[in-house]
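Excluded from the complex is one protein chain; the other protein chains are retained at their positions.
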Amino acid sequence: MAKLKVVHYLNQFFAQIGGEEMAHIAPELRQGVVGPGLAFNQAFGDEAEIVATVICGDSYFNENLEDAKAKVLEMVKSQNPDIFVAGPAFNAGRYGVACGTMAELIKNELNIPVVSGMYIENPGADMFKQAVYMISTRDSATGMRDAAPKMAALALKLAKGEKVGSSAEDFYIPNGTRVNFFEEERGSKRAVNMLLKKLGGKPFVTEFPMPDFDRVEPNPAIKDITKAKIAIVTSGGIVPKGNPDRIESSSAQKYGKYDIEGLTDLTEASHETAHGGYDPVYANQDSDRVIPVDVLREFESQGKIGSLHRYFYTTTGNGTSVASSKAFAEEFSAELRNDGVDAVILTST
Amino acid sequence: MLCITNNKLVLDEYKNTLNIEYYDIPLKDILIKTRDKIHEHYKLLTHPLSGSIKPGETPYKTIFIEKGNKLDMDSVILIENCINMCNNFEIIDKSKYLNPEKSIQDFEIIDLSLAKSALSSIH
Amino acid sequence: MVKEIERAGIPVVHLCTVVPISLTVGANRIVPAIAIPYPLGNPAVSMEEEKVIRRNICEKALVALTTEVTEQTVFE
Partner (left out) sequence: MKLELGYILIKDIQFSNVSKVENGTLFVNQDEIKALVLEDENIASCELDLARPGESIRITPVKDVIEPRVKVEGTGSIFPGTLNKVETVGNGKTHVLKGCAVVTAGKVVGFQEGIIDMVGEGAKYTPFSQLNNLVLVMNPVDGLKPHEHEKSLRMAGLKVAAHIGELARNLTPCETEVFETPSISEGIKMYPNLPRVAYVQMLQSQGLLHDTYVYGVDAKQTLSTLIYPTEIMDGAIISGNCVSACDKNTTYHHLNNPVVHDLFAEHGKTLNFVCTILTNENVFLMDKERSSDWSAKLSEMLGLDGVIISQEGFGNPDTDLIMNCKKIEAKGVKTVIITDEYAGRDGKSQSLADADAAADAVVTGGNANEVVVLPKLDKVIGSLDWVDTCAGGFDGSLAKDGTITVEIQAITGATNELGFNKLSAR
């Protein structure tokens, strides 16, 4: 059987072109293996081989994102590969983001198996761990010998359509999907061992991270609020009178986006709430009680804020996170960012 | 104290002694009803997912709540988590029970017994 | 929802009636609101007084957005 074709993505450093001083280089395609690719080819054995390597400087990638994405995608596509491997990026932040970005893009565009690898604290890990499989590596290039076989093995598994095991078995960074497997010790023994480590102040790994407590770092404060464009988002279910999009009163399967251009006050005649979780009388009388359009317009005219964004977004989510509210929040957050919104006021009932 | 239930047996047993709101609605909707009450400052007295019978399996649910003067945050969080949990289970169509009459009766009795067990603590 | 907005790189202030929920869902800048059915109002007082309440909360929201924070912070 012919070997599966692999394209490998590297930055300038791992391609042995140079360090930070060469981080500006544009994407380039080389046939065959470069640098760490050798370790991958060894690990792939008879089953697959790296046919080409795409190299891009980390600064170039992050500063010319759209251009770099398009070029790298084109180069990868030109090789018609079966598998795409990016990195490993270890603790290199921009490299990690580039690996994650390309792996996700290629998975979606070319519909082939992709694998990356990086240190769990690499910012790229948090950003892309749910989108693509990412092998958990050490924090420096000394982990290459360990990482390459794991990445190769998972890539082959994906390429052959085999069932991927749990993160503990296949060594990827936990991605939120729970997979069963058989441990070596029974649960009670694992509990005793975990307790002994905890008592001894030694590191231990919980088998079930409490899900609600994953945190996002706060973004920097707005430097000049008088120039900022501010958008309103609410989980209070405020919609134009008559609920034109039929937003459901609970466990909403969609969200609303509504134009408030020229509106200085919401009234009983103009807006109401679609939320089913609380007494709607007060919000129906005056929806400013849930989304403060009147006051923010006032601030806008007084120059206290730069401007109020033309649209507000609404859901009837009930405060706690459900998978769907998360999904559409991701969608409209990207929209807000593209519309140049500087800050969001989110109101919940 | 207010009892929210979709179990006729609970209604029959306690209609003369307890304050009961009976609704002929699915289990998850009983939880949602309860959530709405919590937003009117009721506090949960019993666990919304009482009983280890899975939400998709038994159609019956009885929950006890009590009116307070402010929003009880523990209740809000618990009821929301429980409503979310319901989504993880396939809802079994009552008519698909092997012996529908007997099964339904069993579920009614078990739900009543869980309610009784809670009431014996409350009183 | 608040985490996804923050993750997109946009600073967000959460005006929320139930602060523990806001903490649980991972908001970093939190301003407590009035009550579930009317987070930014109070039907018990006149419309003018209500607007004062709303203005105060919005002022706090602007303070929150312009304050650097390193952890979850409630702006009382």
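A, B and C label the chains in the order they appear, each numbered from 1.
What we mean here is this: a contact is a pair of C-beta atoms (placed from the backbone, for glycine too) under 8 Å apart; a residue touches a chain by one contact, two chains touch by 3 or more.
None of the values given here were measured: they were computed from a predicted structure.
Peer 1: What are the shown chains that the left-out chain touches?
Peer 2: Touched by the chain not displayed, across the whole complex: A, B.
Peer 1: Can you work out which residue in A:Asn111, A:Thr206 or A:Gln302 touches the chain that's missing from view?
Peer 2: Going through A:Asn111, A:Thr206 or A:Gln302 one by one, A:Thr206 is the residue touching the chain not shown.
Peer 1: Can you list, in ascending order, the subunit A residues touching the missing chain?
Peer 2: Residues of subunit A in contact with the hidden chain: 166-168, 174, 176-192, 194-196, 198-199, 204, 206-213, 321, 323.
Peer 1: In the whole complex, what residues of subunit B lie against the chain that is missing from view?
Peer 2: 44-47, 49-58, 64, 78, 81-82, 84-85, 87-90, 92-93, 96-99, 102-107, 109-110, 113-114, 116-118, 121-122
Note that only the chains that are shown with their structure count from here on.
Peer 1: As a quick test, compute the distance in whole Å between the mean CA positions of subunit A and subunit C.
Peer 2: The answer is 25 Å.
Peer 1: So, what's the distance in Å between the C-alpha centres of subunit B and subunit A?
Peer 2: 38
Peer 1: Please tell me the distance, in whole Å, between the geometric centres of subunit B and subunit C computed from their C-alpha atoms.
Peer 2: Using C-alpha averages as centres, the distance is 33 Å.
Peer 1: If a residue has to touch 2 or more other chains to count, which residues of subunit B qualify?
Peer 2: In subunit B, the residues touching two or more other chains are 39, 76-77.
Peer 1: Where in subunit C do residues touch at least two different other chains?
Peer 2: 17-18, 21, 24, 36-37
Peer 1: Please give the residue numbers of subunit C that touch subunit B in the complex, ascending.
Peer 2: 17-18, 20-21, 24, 35-37
Peer 1: Once bound in the complex, which stretches of subunit C touch subunit A?
Peer 2: 1-18, 21-22, 24-29, 33, 36-41, 43, 47, 50-51, 54-55, 57-58, 61-62, 65-72
Peer 1: In their shared complex, at which residues does subunit A touch subunit C?
Peer 2: Listed in rising order, the residues of subunit A that touch subunit C are 212-223, 225, 228, 230, 233, 235-236, 278-283, 285-286, 288-292, 294-296, 298-299, 304-305, 315, 317, 319-321, 325-326, 329-330, 333-334, 336-337, 341-349.
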